[in-house]
Each structure stands twice: as C-alpha cells, then as structure tokens.
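Excluded from the complex is one protein chain; the other protein chains are retained at their positions.
Chain naming follows the written order as A, B and C, and within any one chain the residues start at number 1.
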Amino acid sequence: MSNIVLQVENLHTSFFTRAGEVKAIDGVSFYVREGETFGIVGESGCGKSVTGLSILRLLPEPAGQVTEGKIILEGKNLLELSKKEMRAYRGKMISMILQDPMTSLNPVYTVGDQIAESVRLHQDLPENMVEAEVVSALRLLRIPDPEMRIKEYPFQLSGGMRQRVVGAIAMSCRPRLLIADEPTTALDATIQAQYIALFEDIQAKTNVAIIFITHDFGVVSRICDRVGVMYAGKILETAPTREIFKAPKHPYTAALINSVPQLDKKDEKLFSIEGQPPSLLNLPPGCRFYPRCTVSMDICKEQEPPEVKLDDNHSVSCWRVK
Amino acid sequence: MTRFIIVRILQAIVALIGIAVIVFFLVRVSGDPMALIASPNMSEEQYQKIKESLGLDKSWGEQFWIYIKDMARGDLGESLIREKPVTTMIGESMPNTLKLTVPSFVLSMILSFFLGVMAAIYRDSFWDQGVKFLAVLGQALPVFWVAIMAVLIFSVYLEWLPVAGMSTPAHYILPVGTMILFMLPGMMRLVRSSMLDVLDSEYIKMARIKGLPERSVIWKHALRNALITPLTIIGMLLPSLVLGAVISEQIFNWPGMGTMILQATFERDFPVVQSITMLTAILVLGINLLVDILYAYIDPQIRYQRA
Amino acid sequence: MFGIGKKKAYTGLSRGTRIVRSLTLIIPSIVMVIMIIIALFANLGWIGLPDVGLAPHDPNSTNPRDKLLPPSFIEGGKSDYFLGTDRLGRDIFSRVLYGARVSLSVSLIVILITAVIGTILGILSGYKGGRTDAFIMRVTDVALSFPALLLAMLLWVAIGPGYWTVVLALSILGWAGYARMIRGESLRIRESDFVAQAQVVGASTWRIMFRHIFPNIVNSLIVIMTLQVGMMILAEAALSFLGLGITAPTPSWGSIVADGRSQLDRAWWISAFPGICIGLVVMAGNFLGDWIRDKLDPRLRQL
Partner (left out) sequence: MSDVILEARNIVKHYPVTRGLLQRTVGWVRAVDGVSFTVEDGKTLSLVGESGAGKTTIAKQILLLERLTSGNIFFQGKDIYKYSASELKKNYRPNIQTVQQNPWSSMNPRMRVRDVVGEPIFVNTKLPKNEVYQDVGKLLEQVGIGAEGMSRYPHEFSGGQRQRIAVARAMALHPELLVLDEPVSALDVSIRAQIMNLLKDLQTQYNLSYLVIAHNLATVRYMSHSIAIMYLGQLVEYGESEVLFKNPLHPYTRALISASQLTLPEDAKDSSKQIILSGEMPSPLNPPSGCRFHTRCTEVMDICSKEIPEMKTIGTQQVKCHHYK
C-alpha cells in the first residue's frame, strides 16, 4: 500500500459566536493515501467545508479555532507550524479548490498572472521559465490554447473553464494533497463529468492525494476511493466507496443513499429522512443522529456510540454495529 | 475603448449645453438682470451703457448665442463691480486655491485609503475603533466650527500657528487640515467597508490558499478590487472639495477663488458667479469622464465590454 | 505554536458592549426629542399662543449694557444669560434655541421634498429601465457631483437670499442620492422571485407596487432619510456660516458661529455653543440612522 499523506486525528474545531460555542467539527479522524481520493460527504452545515479550512489553517479568526487534535501531513503536525512555515506549505504541499468558480478568481488579474504568482512563490525558477510552467499547469488541466488563455481575464471564460483555471492554480506546484471543496457543484452535468474525468487523469499523472468534499453521491460514486459520511460535525461511517453504496452500516448512510433518486432503479416512493439536522450550538447527549433515526434504541439517547472498526478500511459509530 | 471615450465626451458636451441653458435662463427668468445690477443712483446713460455692454438689449435668443460663442472662445465676460475680465480674476486667484486644494486632496486620499485599509485589515482592533470614532466625529461636527475652535486653541491661546496668510508652511497647516476634514471621514468609511467586502471574498481565500504572504494578499489582491467602489464616487467628492475650499479660504482669509466667488455673490456680480458655475460644471463632467476611464482601467471587464 | 485551546475564547459581544449598544439608541433619541421640543417651543407666538416659551429672551433684542458677557457658569457671567451674550448683547442661549428651529425645519422640508422626488425618479428609473433609466442615471451622476454651494450662490444672485432660497438650493441636487438608491432597490425587487410569484397569482400592478415593492424599499428609504437629517443640518449650517443662509437677524446655528468669529479672542462662547448643538443633533441623527438600519430588516431580526 502506498504512503499515508495526511492523517487527521480527533480534530475539533469550534466557532465562538455571540450565541455560544458552535462545535463545527467534533472529533474527526481520517487519513488519505498517495494517489487516493477520500470523499467527505454530508449535508450543508455538517462541517465538511470547515474540515478543509482547518487543515489549511484558514479558519476565519478569531471566531473559528481548532481546539483539539492533530493534522499530520507527511509526518509534520500542521498545527505546530509557525504561521510562516504554514504559508510555505500552502500552495506548495497542500492546495484547495473552492466551490464557486465565478468568485474564486481575482477579477482584475489575468489567468496567467494568477497562476504565475503561485509558481514564483513556491518554485525557485528563473523568470523566463515561469511562463512555460504556467502553460504546463494549464495543459495539465487540459485547457485549450494555453498560450492564449494566459492573457485572458476570468470574466472572459465560462464557468467550467474558470474552474479548470482554479484547478491549474491549485496544481501549479504539484502539491501532495489537494482539497476539493464541492468543485463540481456549480457546474452543469456534462461539464461536471468532464471535470471529474480530468481529476482522475491528473491524479494518475501526479499521484496527488485528494480530499473531495461534496454533498452529491453521484459525484462520490465516480471519483472517491474511500468515503467518510459526515453528520453534525462528526464522521459517522468511513468505508471504501463500493461498500458505502452496497452495504452501508450506519442508518444515516443507508438513509441518505436511499433518499437519492437513482437512474437505475425506480421506486414508487423515495425514502426520506424526516426532521432536520440538530443545532451545533446545543448538541443533545447520545448519538447525534438519534432524533431522526428509525432504528434507534434507548442507549442511543444517552451515550455517544464509539467508533467500531469492522476491518482495516471500514469503521462505524453506531450502537447497532458491534 | 476609444469609442467608449468618444461617446462619453459627446454625452458630456450635451450635458454641458443643458447646464448652460439652465444657468442662462435661471439668471434671466428670475427677473431682469439689470435689476440686480442697477443701483438707484445710477444715471439713465450709465444704465443704458451697462445694458449694452452686457448685451442685455438684445433678444434672449441672441444673448444665448453670444453667451455660448464667448464661452467657447474662453471669454467669460467681465465683472460688473471690478470691471476686469472674469478670466483675469480667475487667473489671479486660481493658483492660491490650487496651493490649498491640491495638497488637501492628495493628503485626504492618502490618509483615507491608508486608514480605511488598516481599519479593515485589523477589524475590531484598537485601530479600527479609532478610525470608526474619527469617522463618526468627522461626519457629525461642522467642519467650519472645528476649524474655528482650532484657531481658538492653536492660534489664540497656544499661539503655535498663524491665523491668516500663506507665507510659510505653518500657514498651511490649519487651512489644509480643515479641507481634509471635509473629505476624509466619508472616504475613509467607504474604503473600510469596501475593503471588508473584498477581504470576505473567495478569491482572497484562494490567494491565501496559494500560500501568499499576508502583505501580497492585501496589497496586491485585495486593494485593487477594494479601490473600485471608492473610485466611482471620487467625483462626488467635488462638492466637499468646493465647500471645503470656500470655507477654508473664508476662515483663513486665503485670497483664492472661494473668497473671490463669495465676494462676487454678495456683490451680486452675476457674470462672475455664472462663469464660475459653468467652469465647475465643466470640471464636474470632466471628473466624471476621468473616473469612468480610470474605472475602466482598473476593472478589465468594463475595459473589454465597451471596447 | 498554533495555541490550541490557549487563546482566550472569542465570545462575541460582552455585556459592556451590549450596554453601549443600547445607549447608542437611547441617548440619540433623547437628544433628538429635546431638539424637536426646543424647536417647537422656543416660543409659542408662532402658533397663536401668548408669546412665552423656552427662550428666556427675545433672540434679537439687543442690550448694549450686557455686551460680550461670558456664560453664567463662568466667572463674570450673569445668571440671566446662561450661555453669555454677543457683541450686541443678545442672549446666546435664546439665539441657539431659536436656531434649532431653522436647522430642523430646513432639513425636514428638504428631506421631504428630495425624498419624494428621488423616490419617484428612482422607481421610474428602476421600473422602466432602458433609455429612461440610462438618462435619469446620467443626470443623477452629474447632480451627485455638482456642488450645492455653487448652486446656492447662483440662486442667491438670481432670486436673492431667503429661507426658500436655501431650501431650493439644497433640494435641486438633494434628490439624486435617493434616486440612485431607490433605483437599485426597485430594480432588485422587480426582478425578485416573489414579484414573479405575485404576477403568476394574478396580482395587479398596483398590488405589486404597494404590497411587494414598496414595503421592501421603505426601510432603506427611512434609513437614508434619517441619515440625511444630519447631512442637511450640516449643509444648512455651512451655508448660514458663509452668509448664504437665512438672512440676518434671524438666528441660525451656522450664522451664530460666523457672528462669533470676529470675537474669537474675547468671547469664544458665541461660536462654541451653536457648533456643539450642530454636532449633537447630527451625531444623534446618524446614530439613529445606523440603529434603524440594523433593526428595520426582519431578516436581521432573527440573529
């Protein structure tokens, strides 16, 4: 098996707001291997995006803070780095793609400028080599006519093309870890398919480890090797993608997958999860999914279920699973 | 881009003619201009002479045509009281006004951008609170009063600074300070809020993800975007600039255009007031044009769309 | 080290901050109410009642024996003249009370006129779009950057000084700010989903205007109008200070400050107090505007 690139252990992140402490991430552990894609799936507000920002240490301070845990990238705990050391990691070792391609590029600089900036910062290249490097980043993302594109401004490009440019910025220094936060959500179906295929291609070429954050099981099924299902700040189940789809162990995972309409099966009635996710401000004791769970037991109400390892790759936090 | 500028210039000329019409008729609709000029002890001969020299014996249409023609030639007419061409009067007072307004404007801009940006970067800090307090105070206190109180404290009691005159740099401190007070608070507030908006944006997050040091994030990525909104309203600073200049010149006996036009107003010297109003209109339109072009330069989207 | 759990927790607003917040509502409200009472009841003659009121003296009665007296709380002051007297022996306190009348009434009238014109033009521009919109917005741009001071001078020369000259000078350009804002708002609301929804239901244009668009504009309108109180008071004061305002001897805050200028070395109180009044009212207006902006929107109410 290939090396573990990133290991997150018992991560806790909180937002301290006027109303009180919001535990956005409440004890999350996972790892990603070289050349592997780990998916974090969940509904809005479950803490999946905060996980990405915590790893990059770009939480909106002072409200958002990591309160506990370790984030180990190739042996180094990122939480122990100085601000300056951390900056050297960003862009070079870890990079990120944000959801909305329309707003994540600076409108006043050309595409080329924005990629070159990253290249100059992290790679010790003579100035005349920079452009070649920028063009190669655009090529990696299969952007047509890269020599022409570098002179264009973001508003001259379509949404799909902009998201490729964001990808080119992120991949320009060939990072070890790429965090993709809903990169396909804003794109149309056929463009989405293009983008995902592109990702697989890039991963094959660069062996980058990818954390893919999404709410869309269709996307998960295509690109992720392993998946963590997140709910209200916690990963409830982690398993290889196939197992998640074919044999989900956690009632939430099962319910979520059943509630997604699928092309290949047509049910008369969709399975639906009643109720709403709990407020992160005042989490009830016991299992956080308990109020919406259809197979809950008495113990679920009182005690939080421990994480049970079914095998090396599959772990679940549910009292039903022994 | 050239087309865009040409269209804008044509629009400005149309607007200018519109303003000229309004100003011309405003002065005449309100009554016979001669009634404003004539004094009771004027002889009939004098009265007629003045009327002829001003062309007031002709029809309105003819008068308007002459007025436009003269203006296009750069002839702004002659003062009724001083019997000098208005252009000469402007030529005498303009340099003094520029000596006052240019440093004030430049300093206000530098200060407001610096303070506004700093307040936004160090949000809720001591800095920010200070800037906000300054803005609240600056937008509430009447500037002429602050200036007078400053004279009272620094000139009358402490005797640190001179009250009137323009011979030494020390003479500039109070008048320039007064003018800055007119422009600084509003601009500072706007820069701060615009910068806060930009700092919240996704592309700033992206710049941090790249690992850029904070100073590049702010001075390269954020600032240029944050400048767009304040720049679009730079034209709207002109009223403050004019008011500031007139009040500052008035308080500190500065022999500039402000003093001149105020005097002309009290003497009902209408060719002077009318000419300066027209000149200001040209300035207003010119600045708006300039801002449009500058805006297009900063925001590539506009530059390309209108090209 | 990235101080895990060591940093002082950021818990939002402290109790002290909350108290300060509520004070920013209470104090400005009190100031405003006091100023309005002063303006209304400086004397009662104007509403046909016996001519008594809050002002102890006639603001224009001169008293040569009591020239340049300092305020009563300073050595040498007379208890009769709370804020002292000017070079003609007029009571500053009474003059300041009467001055509130000019400042508040001018700003109120100008705000009403400009708000109405600006709202109509703004809605027209936003609702009609196209050439109407482009034209109105160009005019608005010019109006926004044309100095009201010059217009006031031109009007002074053309129609002579007076109360209505001031009102006119401030109104001719003042609508532009409203027009710009209302246009943006009505454009946004016209395109909103809930207006489309109302059209689908068959609601009349009248109903859409009054039930859907106007209620969503009115907040911003009130906020700007409140913030304009301060702006207009300052503008009127500046004109009066320059001598372009209400004609003497009617007292207005700006002109009292100007009166005191020549006596600055001997009688600072003449200029000082009206200026403080202006600052207080304008600050009160601005704080109220900010407070209303924070409160009026029901979307913010849940936070």
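Following the convention adopted for this analysis, contacts are C-beta pairs under 8 Å (C-beta built on N, C-alpha and C of every residue); 3 or more make two chains touch, one makes a residue touch a chain.
Note that the structure is a prediction, hence the values are computed from the model and not measured.
**Q** Just to verify: which one of C:I92, C:I123 or C:A198 makes contact with the chain not shown?
**A** Spelled out, the listed residue whose C-beta touches the missing chain is C:A198.
**Q** In the complete assembly, which of A:F16, A:Y89, A:Y153 or A:F217 touches the absent chain?
**A** Final answer for the missing-chain contact: A:F217.
**Q** Can you say which of A:L59, A:I72, A:I273 or A:V308 touches the chain missing from this structure?
**A** Answer from the full complex: A:I273 touches the omitted chain.
**Q** Quickly run down the residues of chain C that touch the omitted chain.
**A** 130-131, 134-135, 138, 192-194, 196-204, 207, 211-212, 215-216, 297-299, 302
**Q** Using the touch rule from the top, list residues of chain A that touch the missing partner.
**A** Here the touching residues of chain A are 43-44, 158, 160-161, 188-194, 197, 200, 215-218, 221-225, 241-242, 245, 255-256, 259-264, 266-267, 269-274, 276.
Just so it is clear, only the chains that are shown with their structure count from here on.
**Q** Determine which of the two chain pairs, B-C or A-B, is joined by the larger number of C-beta pairs in contact.
**A** Between A-B and B-C, contacts are more numerous in B-C.
**Q** Between chain A and chain B, what is the gap in Å from one C-alpha centre to the other?
**A** From the centre of chain A to the centre of chain B is 52 Å.
**Q** Counting in whole Å, what is the centre-to-centre distance of chain B and chain C, each centre being its mean C-alpha position?
**A** Averaging C-alpha atoms per chain gives centres 22 Å apart.
**Q** Taking the complex as given, what residues does chain C use to touch chain B?
**A** Contact set of chain C toward chain B: 138, 141-142, 144-151, 153-159, 230, 234, 237-238, 241-244, 254, 257, 260-261, 264-265, 268, 271-272, 274-275, 278-279, 282-283, 286.
**Q** Where on chain B is chain A touching in the complex?
**A** 201-203, 205-213, 216, 221, 224-225, 298-301, 304
**Q** Can you tell me which positions in chain B touch chain C when the two form their complex?
**A** Of all residues in chain B, those touching chain C are 11, 15, 19, 23, 26-27, 30-31, 36, 136-137, 139-146, 148-149, 151-152, 156, 235-236, 238-239, 241-243, 246-247, 250-251, 261-262, 265-266, 268-270, 273-274, 276-277, 280-281, 284-285, 287-288.
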